[in-house]
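With one protein chain removed, the remaining protein chains of the complex are shown where they sit.
Think of it as A and B in the order they're written, each chain with its own count starting at 1.
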Amino acid sequence: MRDRKITLGHGSGGRLSHEIYNKLVLKYFGNPALDELDDSAIVKGGKDIAFSTDGYVVKPIFFPGGNIGKLCVCGTVNDLSVCGARPLYLSCGMVVEEGFAFSDLEKIIAAMSVECKKAGVNVVAGDFKVVEKGAADGIFINTAGIGRLERRLKVKDIKAGDRVLYLGEVGAHGTAIIIARGNLKIKGAVKSDCRVLSPYLLPLLSVPGLRFMRDPTRGGLSGVLCELAGGSGNSITIKEDALPISKQVNAVCELTGLDPLYLANEGAAVIVVAEKDAAKVIRIVGAQHAAPKIREIGCVEPEKQGRVYMQTASGGRRILEMLSGEQLPRIC
Amino acid sequence: MKHITEYRDSTLVKSLVRKIDALNPPACNLMEVCGTHTMAIARAGLRDALPPQIKLISGPGCPVCVTAQRDIDYIVELARQPGVIIATFGDMVRVPGTLSSLERQRGDGARVAVVYSSDDVLSLAEDNPDDEVIFIAVGFETTAPGIAATILEARKRKLKNLSFFVTHKLVPPALAALGGMKDLKIDGLICPGHASIIIGVKVYRSLSAEKKLPCVVTGFEPLDMVEGIYLLVKQIVEGRGEVENQYSRLVREEGNPLAIKTMYKAFEVCDVEWRGLGIIPASGLRLKQSLSELDASRRFKVKPVKSKEPKGCRCGDVLCGKIPPSACKLFGKVCKPESPVGPCMVSSEGSCAAHYRYLVVSI
Partner (left out) sequence: MCLGIPVKIVKKSGLQAETEVDGVRRTANLIMLPEAKPGDYVLLHAGFAIEVLDKKEAAIRLKLLRQLAESTD
């Protein structure tokens, strides 16, 4: 049999990505902290800490609403925050291609510092490497982050009757990137939703009925809901009508045949909360300065199948699956 | 979205579904010929909403799915040629040939550019003068006229490094072939809305009259599809077999004659192989003789691998509506969206992919 090659689909956050985690990462690195495959690992050592890492390879490097620097800080801070940890320290490893503009590098680092201040984190370790022209595409950044665990949230705690809330909007980052790449020649004023979520999520850790949080980045809303349903064993139903999808995002999707439920978000969170505390969570988030919109989009079913259903706006029912491979614009 | 949102009104959709139920329909098989219908039906979750005796069968209307294995192997081989950039609609990227796909070739270093419009390949060729750009021309009558216009423009601009691999197909001959199959029981046809914009309502008349087959040209929004199904069921209940046009805001009796004229300025009709249906006479398009210098299959003499359809794959039978995807032994076991064996699982509008997403439940 011929040796398989890595395809773009392996990086899409869908099924193929899970294959990498399961067949390679867990196979060689498996340990109790990693096996949870959560957005951050909870490691032992005095007080429990959360530890997370992520690589950033966005193209274009600058896009409406942010750049790779803003993205890497937001991404790591958000991964810690959704796990119930207060983000404290970041490391930053940069791989830069020979010939990259110094001023661009400074813009990227300045954007990182702005987000660090918002989140109250410090970059305490770093690395900078330059590779020959052609060996990287501009700049790649890896950030790792450490946070102090304030509340351990477990996907297994999700119960029938819980409410599914959504903070932010659906598909804005993915759409902004598609427009910014320019190859589809579509114009529109869509900005990435890239932002740190810790100011809105950390105050929720004191809500007793809070069950679980996840940020729907690659793989989109659909991917996260499938992970929650699969992880908890309970089915989830969401309502299409309730989804915060902007008109522009929708229009781009209609034109290109992309599904907003599989587009990446960088400033959004899915929050599962006990029914009795759902209103409280919405109130707490709403009270924060410049908070994105939060709303209920669905609920957890008693059914033990671990599936995700969507009540469609036209009255039907659709099953949501994880993305298989990379999402491509289509004409059919 | 003006002229879209109106057709997603759930109250109207629901009351129209009740009207279908009130017609007291017998058990019937309706075929949605077009893959975009298959996809739109899955997305709107319509199968769940309709009375259970109405069965929707997916037909051969996904251009990716009906592309012959041989053509896919040829395209993959073209992608392997040095200095070549393959330009394609996103739909074709993951379709597996006998040994490989464009996606896998890209992993091996092939350059594959996904475009939204065939017109975009003109600038792609101009921006990469040292490379050979090959556009993969797939699709039915909806897509072919635009690509024809691009081809004519390429010649006008004397672009030396742009060529076309043409594997267009035509809807009416495939429907006629389906109509001739004895083991196929279809009680009504949901005719493709957008292909009909080009070819018109008139093309369905002879088939409908000959077989007394209800045919309704139908749009793609939930309300369009429910109305189309309502009109078909009404014909069945009343014992009629006529052609009706649900999508009259966009589809005319004669179609778009200028589009057809443009299409035949670049293409001529030929016999062509369809996956699942075999060679159908006069069912495809190829470049006209006078444009043969733009034909990628002439410019690049490549030897693709010996084409073999995957063992056990029943995409062919699925495409003619002879079996539902779940009747194929590979479905959902070996053949899944992330590891597709046949084309019907690859294309997001392919019936297997649409059914998998929908029926994953019962496996």
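One rule holds in what follows: a residue touches a chain if its C-beta (ideal position, glycine included) is under 8 Å from a C-beta of that chain, and two chains touch if they have at least 3 such contacts.
All values derive from a computational prediction rather than experimental measurement.
*Asks:* For the chain left out of this view, which of A:Lys23, A:Lys59 or A:Lys185 touches it?
*Replies:* Spelled out, the listed residue whose C-beta touches the missing chain is A:Lys185.
*Asks:* Of A:Gly168, A:Pro244 or A:Gly257, which one is in contact with the hidden chain?
*Replies:* A:Gly257
*Asks:* With the full complex in mind, choose from B:Phe140, B:Phe165, B:Tyr204 or B:Phe267 the residue touching the hidden chain.
*Replies:* B:Phe140
*Asks:* Sort through B:Ile54, B:Val93, B:Leu178 or B:Ala259 and give me the one touching the missing partner chain.
*Replies:* Considering the complete complex, B:Ala259 is the one touching the chain left out.
*Asks:* Touching the missing chain, which residues of subunit B?
*Replies:* For subunit B, the residues touching the absent chain are 1-4, 6, 11-12, 15-16, 19, 22, 33-36, 61-63, 89, 116-120, 139-140, 142-143, 145-146, 149, 171, 192, 194-195, 197-198, 223, 227, 248-252, 256, 258-259, 262, 349.
*Asks:* Tell me which stretches of subunit A touch the chain missing from the display.
*Replies:* Residues 185-190, 247-248, 250-252, 254-255, 257, 330-332 of subunit A touch the chain absent from view.
Note that only the chains that are shown with their structure count from here on.
*Asks:* Looking at the complex, which residues from subunit B come into contact with subunit A?
*Replies:* Within the complex, subunit B contacts subunit A at residues 1, 4, 8-10, 13-14, 17, 35-36, 39, 42-49, 62-64, 89-91, 93-94, 103-104, 106-108, 113-117, 120, 139, 143, 222-223, 336-338, 347-349, 356-358, 360-361.
*Asks:* Can you list the residues on subunit A that touch subunit B in the complex?
*Replies:* 5-9, 14-16, 19, 183-186, 247, 250-251, 254-257, 305, 307, 310-319, 321, 324-325, 328-332
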